[in-house]
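Note that one protein chain is taken out, while the other chains of the complex remain in position.
Labels for the chains are A, B and C, by order of writing; each one numbers its residues from 1.
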Amino acid sequence: MNGIHDMGGMHGFGEVTHEENEPVFHESWEGRVMGIRRSLVKHGIFEPYNFRFTVESLSPSEYLNSSYYERHLRATENGAIAKGFITREEMDERMEFFRQNPDALPERREDPKESEQIQKITFMLEPLHRDTGATPGFNIGDVVRARNINPQGHTRLPRYIRGKTGIVVKYYGNHDFPDIDMNGNKSEPQPIYSVQFDAEELWGASAEKNQLLFIDMWEGYIEPA
Amino acid sequence: MNGIHDMGGMHGFGEVTHEENEPVFHESWEGRVMGIRRSLVKHGIFEPYNFRFTVESLSPSEYLNSSYYERHLRATENGAIAKGFITREEMDERMEFFRQNPDALPERREDPKESEQIQKITFMLEPLHRDTGATPGFNIGDVVRARNINPQGHTRLPRYIRGKTGIVVKYYGNHDFPDIDMNGNKSEPQPIYSVQFDAEELWGASAEKNQLLFIDMWEGYIEPA
Amino acid sequence: MSTEEHHHHDESYAELRTKALESLLVEKGLIASNAIDDVVRTYEQDIGPMNGAKVVVKAWTDPEYKKRLLEEGTSAIEEVGFTGAQGAQIVVLENTDDIHNMVVCTLCSCYPWPVLGLPPSWYKSEAYRSRAVVEPRAVLKDFGLELDPAVNVRVWDSNSEIRYMVLPQRPSGTDGMTEEELIEIVGRDSMIGVAIVESPTIV
Partner (left out) sequence: MSTEEHHHHDESYAELRTKALESLLVEKGLIASNAIDDVVRTYEQDIGPMNGAKVVVKAWTDPEYKKRLLEEGTSAIEEVGFTGAQGAQIVVLENTDDIHNMVVCTLCSCYPWPVLGLPPSWYKSEAYRSRAVVEPRAVLKDFGLELDPAVNVRVWDSNSEIRYMVLPQRPSGTDGMTEEELIEIVGRDSMIGVAIVESPTIV
């Protein structure tokens, strides 16, 4: 989707500020959100592209007013509700309970086996390559143009690349195709390439000198230039 | 600038909702903002492109969290401060006064002459055409491409048009050129055209069928395709 | 965060902030209170879509005028008595059986004030500004208007100081109506291009 998350090349967000000796989590709830999200992977709601689409589907003002973990919290709640695990009403009631009982903590459930499963996800190497038999349609050195697509569903082809011409510099094998249409449909895995763009091609006279941009392009994102 | 205001083609803002029998102003302060803004024209802070640039320069989250008149209020305040007419501190203090004195109203200054001047602005016909002697560089029917510019300053060439190919359908004469660079510099008036784009050229396969888009392009925004 | 709370907070903030701004600028002699009153009253009472409706009805009832209106909108509109801020150059777009025009300003909310008054909230909304250029038919459906696929939809992104106004089609069944009656049925939305003028219901 042409959402607020697609911010490459936007102006107006100010300077990059750098926090010295930043903690991994600034608030303890951020770590819990991270853990909850990982714990829910096995229930099938956090396949990466689905999760990102849920984050992107927050309203633009909600998105900009939320921190990274706030977005993840909202998306996790929305995903769990969409799956029927919980309801918004339950969430509202339970939150009211914690508001009125500031010292109360969530009850605990201990399960050593689940720890093992989760640690496996955290440390497991799960290759991206998919053996589809598909052979790459482009060769290193091919000049290609990123397609001008504007889907309302999920895509990983940012707006600032669309319509621009670059060079294929590497073939990475076949990966799952990330796009999800508005009915939740996905496509088969596709060849994926690293494609190099000259900054001037992307930004015209506003480009900085002597800059290249590399981005990964699934075969469906590009066409011969 | 590639700001949040440049939202043509973005997704995620929901349905268009229509209010029946909508009042001209929903709150009385909105009308005051409108009046203040017009009253300040004579002090040179609300030349249209400057004012729009001030609105666009609100932070993206501030922009999305503000209504139309809230944006104008903030931009008017920022413009008046930039001109040295008032200070932020004065504003904060005076606001605190009105917070603590909810029945207080701004003092009044009556000036019949100023009424006349303002009514003139409201009802005056001030043609846009500028006699520069510049002759148009493009003819009706010319196929042109919108330039890929990405200025940090003000521009009226939206992102969704850049790099796209269209046809010149009308020449409107020479108008002031709206772009303002980051140092406040402007250019000479330029020929301006109505340019027609096919929706498919703009949006690819996502375009609706049988649609055209017309937009006004100053000569500096286009090049022969 | 509750968006409700947030907006509520903002509105009272805006009201106080406006009072502070007006108060300071008046005190410094930069603006006059009565001039502000005039602007408010003018847009609340004198300038609004009834102006555009008069232009539309004149075009419906006077073929020579219609020709002038489509060729040189600004001067033809001046004939009827309407000029002013945000109307320095007005282009009138004729809707026909085959062509439906609609107007948007994606970058802000440019609008032909002398003929239509100040823009309604939906015209200024992010939803309209973002969607009108990419899915105009879907937007028109939000307004309850479903166009025949054969109709060519023409969207005008009002990015310059030129202002656009749509001349809607005169509905059938209006032959016997007076100009005053016709003016009554020309709604604002039809002159922006998100509605058509409906035939009056026969009682």
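Convention: a residue touches a chain if its C-beta (ideal position, glycine included) is under 8 Å from a C-beta of that chain, and two chains touch if they have at least 3 such contacts.
If you're wondering where the values come from, they're calculated on a predicted model, not measured in any experiment.
A.B. asks: Quickly run down the residues of chain A that touch the omitted chain.
C.D. replies: On the side of chain A, residues 5-19, 22, 24-29, 31-36, 38-40, 43, 48, 52, 55, 64-70, 73, 76-77, 80, 85-86, 90-91, 94-95, 97-99, 104-112, 114-115, 117-119, 121-129, 156-158, 160, 172, 175-176, 178, 192, 199, 202-203, 206-216, 218 touch the unshown chain.
As a working rule, only the chains that are shown with their structure count from here on.
A.B. asks: Determine the centre-to-centre distance between chain A and chain B, using the mean Cα coordinates as centres, and give it in whole Å.
C.D. replies: Each chain's C-alpha centroid was found; their separation is 34 Å.
A.B. asks: With centres defined as the mean C-alpha position, give me the chain B-chain C separation in Å.
C.D. replies: 16
A.B. asks: Touching at least two other chains at once: which residues of chain C meet that condition?
C.D. replies: Residues 126, 134 of chain C touch two or more partner chains.
A.B. asks: Among the residues of chain A, pick out those that touch two or more other chains and give their numbers.
C.D. replies: 60-61, 65, 150
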